[in-house]
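What follows is a single structure, and I will ask about it in a moment.
The full complex has more chains than appear here; those shown keep their coordinates.
Naming follows writing order (A and B), and every chain is counted from residue 1.
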């Protein structure tokens, strides 16, 4: 029995640490992965005749192979943005369908913090969106797969741009900030998490050996490891920006706020560069690429990468 | 037993009439309604990790309360259009996601004939789309809720702009052309309809007294009733266009090809007109409205409507 108790202790400790970061009312549940965290978090706040308003570039819209629609049975309503950020001005026209049974009913606004383009919402922007959501009976969901990178950019504690900014449900990313696997879904209203343990199991996200996720979160969050990792990743992106911004054939297309750099590169560099490095071609029409740095990127990696780039030119 | 046989005979006769219109290989199944016809037709040609490419204005995207996503588990990919028509030029960029497991895989191109804006695809436009579909391993689906109105506008037999133009599955509308209820799903490749009878039942579209749908289709299609109804509806729309096009405060915004008229009207007319007539406000931002005529619109109805309009000005 001591073993079971030790396991429970590890998990309890991890949950307590989350509550230190997010407030005493936060309800925390661990999942295997990020897609799972988003999908089952959304499932807990949606009826199937409702829709999720999100950016066209949102991970839930583009990178989850339709898992949100398939599992929740709900439609996503994707909106165009320049940097992955929803603007509150985009919302009012979508409210016209309210009450009309032929149309799905807006149920949730979902933002990614930082966005898939590397941009970070300010606290004010989040509050504007959450205020609109509350006024219109919508829930406010945040995909925080890279939330640590946003936190260190904003230089604010987690709760300030989540719980205190009106977020109802948060996906908190562990994997991209150094963990082997494991994410968390955090609720800021206990009522919303009422059925969540069942949804997690039905959503195939309940790890039977939960202690192996808990232990990682303990290591990441109890001291400042999460912060060091995120600061380092962001710094490496800045370093890369610094080093390529003078290469006139390369055009950086988004402000570098976290650990992503978006750049347009000459078409003829694409193939040779991809031969040596793995990265996404963000837009094949415009030859825009996305380069990511991470907790384990070393300065030398950046330098070698840039020297490869310079060699190509 | 003669009663059961009589019932079967009525259904068989209706199916035969469909085959006269659509070719000897057409497989015909009746459903209760149009949303049902679209959704289960799509279900029969989709895997859940696939997506349906359609116009932003498509009925399946806007007016079915998310039924396609909920029942098929698939994503819709809505594309902007001026008149509800997909253009083949919009397709190639969507093929970039093919083979990449993070993205839903395009599986179907779905067009509405006529579109929800009243526009009719030409045979050439349909062939271009179906050719692209075939080349890219996609199926080609047509929502023909108002297909008779398109047929009489094109002045072509049904098969020419469906089976012969590469359509794989068609929703054939009965209700909007005069029936009390009842629609049909028509397959032009027997293999695609292999499981359809189960999908129809699971899709809650199998009428236990099928003869009451069959009998209506017999009446509609065995002679030219379908044609007279559709011609009349289209003619009434033309009449309405004729009568309002000189009112300079009213701007007709779409070519009138079938039985829909789109018009921008001064904002102050909206409320009084809606008090007397039921119609959709297509775009609340621009005060664009949609007026529909139908098989039972009378010339006098049009005249009275126009006189009400003129009175407002």
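We adopt the following convention: contacts are C-beta pairs under 8 Å (C-beta built on N, C-alpha and C of every residue); 3 or more make two chains touch, one makes a residue touch a chain.
In this text the structure is predicted, and so the values were computed from the model without any measurement.
With respect to copy number, the whole complex recorded in this structure file holds 4 identical protein chains, 2 of which are shown.
Note that in this section only the chains that are shown with their structure count from here on.
One finds 39 Å separating the Cα centroids of subunit A and subunit B. Contacts from subunit B toward subunit A in the complex involve residues 48-49, 51, 62-66, 69-70, 73-76, 93, 96, 101-104, 284-285.
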